[in-house]
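Contents: one structure, followed by commentary.
Note that one protein chain of the assembly has been removed; the remaining protein chains are unaltered in position.
Presenting chain A:
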Amino acid sequence: MPLLSRIFEVTVHCRARFLHRDVLDMVKPDFCVTQNLERYFWSTRSDLNALPFFLIPHLRDREPAYSQKALEIIGATFSHGSLRHDAMLRMLRRGRFPGAHLRRIQP
């Protein structure tokens, strides 16, 4: 739904059947939307079955392949309140996309 990313300043989409509490607490969003599909409904299970979200690719024999830029932006987005996250929002609010400066922020 590309409409959503036109509405919000930061939009995070996680392909997942559960609400992952770990992600909720990393991103600390203002709004959360969950979505399911009819054809999967028969296999609905409790969210208590959710695994740590970042382990899922490894458990499914898939490998994430982050670009350097994606690593920086996803790292900032998933660490709400960190210096990186603050810097990312500051740049956006100046009308610029975050760039190399995120790399210069020391953990």
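Structure notes:
Criterion: a contact is a pair of C-beta atoms (placed from the backbone, for glycine too) under 8 Å apart; a residue touches a chain by one contact, two chains touch by 3 or more; residues count from 1.
Here is the rule we go by: contacts and distances are computed from a predicted model.
A single chain of the complex does not appear, and UniProt lists its protein name as "AlgX/AlgJ SGNH hydrolase-like domain-containing protein", one of "Type 1 periplasmic binding fold superfamily protein", "Sugar ABC transporter permease", "AlgX/AlgJ SGNH hydrolase-like domain-containing protein" or "Multisubunit potassium/proton antiporter, PhaG subunit (TC 2.A.63.1.1)". On the side of chain A, touch with the chain left out of the figure occurs at residues 1-21, 23-24, 27-47, 53, 56-57, 60, 62-67, 69-70, 73-74, 77, 80, 88, 92-93, 95-98.
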